[in-house]
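Below is the structure I would like to discuss, written out as structure tokens.
Every protein chain of the complex appears in place save one, which is left out.
Each chain gets a letter, A and B, in the order it is written, and its residues are counted from 1.
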Amino acid sequence: MVTEALILSGLLFTIGAAGVLIRRNAIVMFMCIELMLNAVNLSFIAISRQVGVSAQLFVIFVMTVAAAEAAVGLAIIISIFRHYSSVDVRNFRLLRW
Amino acid sequence: MSFLNDLYSGPWIVTFLVFFPGIAGLACLFIPRGWLKRFAFSAGLIEFLVSLPMFWTFGIGRIEYQNYVSIPWIPDWGISYAIGVDGISILLFLLTTFLLPISVLVSWEQIDKRERAYYAMLLVLVTGILGVFVALDLFLFYVFWEVMLVPMYFLIGVWGHERRIYAAVKFFLFTAFGSLLMLVAILVLFWLHLDQFGVASMAYPAMLRLDIPGGLEFWLFVAFALAFAIKVPMFPFHTWLPDAHVEAPTAGSVILAAVLLKMGVYGFLRFAIPLFPNAALDPRVVMTMLVLGLIGITYAAWVAAMQPNLKKLIAYTSVAHLGFVMVGTFAFTGTSVAGGVLQMVNHGVSTGALFILAGFLYQRRHTYEIAQYGGLAKVIPVFCFALVLTALASIGLPGLNGFVGEFLILVGSFLRYPWVTLVAATGVIFAAYYMLPMIRRVVWNDLTVEENRSLIDLSRLELAIIVPLLLMMVLMGVYPKPFIDRVAASANWLSERVELTIQADTADDALAAAEVLERSPRTP
Partner (left out) sequence: MVGPPVVPALVALAQEAAQSAEAAHQAAYVPFLPSWMILLPFLGFLFNGAVGFFAPQQRKLVSVVGPGVLGLAALIAVVNLVMLAGVHDAEAVIRSYFVWIDIGQLRIDAALQLDQLSILMAVVVTVVSFIIHVYSIGYMGADPGYARYFSYLNLFVFFMLVLVLAANFPIMFIGWEGVGLCSYLLIGFWFTQGEKAEAGQKAFVVNRIGDFGFLMAMFALYAYLGTLDFHTVFEMAPRAFEYGGAAVTLITLFLFLGCTGKSAQIPLYVWLPDAMDGPTPVSALIHAATMVTAGVYLVARSGVLFALAPISMNVVAVIGAVTALFAGTIAVMQFDIKRVIAYSTISQLGYMFLAVGVGAFTAGIFHLGTHAFFKALLFMASGAVIHAMHHALEHAGEPAGEDMTQDMRNMGGLRSHLPTTFKTAWVAALALAGVFPFAGFFSKDEIIWSAGAAGQTVLWAIGIATALLTAGYITRWLVMVFHGENRMGREVRGYLHEAPLVMTGALVVLAIGSVVTGWVNIPEALPLLPEFTWLHGFLHPSFEAAEHILVEHLGEPAHAAPVGGGEGVWAIISTVAALAVIVIVFNALRAKKYRPAAEAVEPSGPAGLLYHKYYVDEVYETLILRPFRGICRFSWRVIDQVVIDGVAVNGTAYATRFFGWIVSRLQTGQVGTYALIVVLGVLVFLGFVTL
């Protein structure tokens, strides 16, 4: 049971990572990051039988942080959209030399 | 009077003197602007007057640290608050307090922006310098060494002239580069001590007992020596100096030339040589240092002779003078070391005065270009008298202060290195060759620049600044004995003891010698 759950978690994580790398839309990238987080959550839940309740505790933490992160991240994307009228990350290159 | 005697032989007077300017500097930030200068000057004057009795209460002929105090500060790391003065540091210490009120007066009319921060920086700077001269714990020493760096950086960078940012950054990077290496070496010493004695300690006397493996000793010496050589500055690490001097405000130049550079030589005498005697007095190392000192004397004099800028010329003469001091230090006879210490004080007084006089000119004409002057003796005779006297003191005219130090250095060096002395003594000729043409082009000749016709001679304030310095030049030239007396015992002792450590054949002998070295300087 645990093995299957971990495999699923790995698959989801890879899909998320690939999405972050490939997609150019900031919203989609953001959703992919959420997918990766939840893939990790899934693996925590899966191993909680072996390691005890602390794994579940981590899940709660991650969800809280993810919620906060979603709020801040979406706010940033919206303000970027207001500025550029676009959410294509290829246009945002200010953070360089 | 016995109260005063107790006070000045007790441990706390030095602590007070070290921290008083810093506290006064912080207080500057809260003083109403109208009172600011008067407050800063009073603080400087109090500092000087309180420190003055130390000249007489200092025990002549005693080699141990006086006013010694050591209390644990960070016991886990063996760091203590340990301070004390001896013959090597007492004159430099008093020179610093002597120049403090003078620096404040110099700034009186020359600084007109951000005055509050300026005086705060100046006073904090002096605390850093005084701390360096008395610290007897390596960590404490390092802290003061770095504390001094920051205010000086701002003094140059904020209140300097046109290229002040370049000069300030250059000054900072040069010094920081050296001191970081020194920090590494200090840490190595700390671990060695922990390893050999099982106790954590940063105390300077304890470090003297370390048995440092030969190869490591050399590299530790290099790390220390680099930090100090940059500060001195020795050729070829000297190029920060002219820039820093030219751009610094007058008081900054005075402090920089008069005491900051001395910290380098002091570092050699206090730390680099006694801690690593085998490396420092290895014939090859000594020769290298002597040759660099000689290059400093001659080469800096040649460069100085070509300078069109008054302040830059004086800056290069500093390099030449410090070259003399380095020759005396590494010739390492008692006489030459004492001469070196004395010459540092002499140089502080006369070069400080030269910078002050250059500042007076700048205030009147807003230029340091020598070509812009000439024939000033006709319009401002009192100023010219002061300038000529100071220049003569600087080139070592017997009867004025510069000669005594030079003479002792060379007499002492000749005993061991006659050829080095031969070359060093040519500096006497070159000194005349760079200083007199400057005097001629500023003081003598005809008045050709129209603006100079309306110059005003020294004001009362300016006289109050320069006259004490002139008196010191004459006093130290005519009657140098009290000054020599205070240095002589420590200088002789230092050279003898370190020689003893080197000559020791076996490890036991070395340890015995080191114990003498360590024990004696403590308070009885």
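Side notes on the structure shown:
Operating definition for what follows: a contact is a pair of C-beta atoms (placed from the backbone, for glycine too) under 8 Å apart; a residue touches a chain by one contact, two chains touch by 3 or more.
Keep in mind it's a predicted model, so treat the numbers as computed, not measured.
One chain is not displayed; in the complete assembly it touches the shown chains A, B. Listed residues A:1, A:53 or A:94: the one in touch with the omitted chain is A:94. Considering the whole complex, the residue from B:176, B:447, B:463 or B:502 that touches the absent chain is B:447. Within the complete assembly, B:422 is the residue of B:287, B:422, B:456 or B:471 that touches the hidden chain.
Touching the missing chain, out of B:98, B:224 or B:414, is residue B:414. Looking at chain A, the residues touching the absent chain are 17, 20-21, 24, 29, 89-90, 92-97.
The chain not displayed touches chain B at residues 170, 173, 236, 238-240, 299, 302-303, 305-307, 334-335, 338, 375, 377-378, 381-382, 385, 392, 397-399, 404, 407-408, 410-411, 414-415, 418, 421-422, 425-426, 428-429, 431-433, 436-437, 439-440, 443-447, 479-481, 484-485, 488, 492.
Throughout what follows, only the chains that are shown with their structure count from here on.
Put simply, the C-alpha centre of chain A and that of chain B have 61 angstrom between them.
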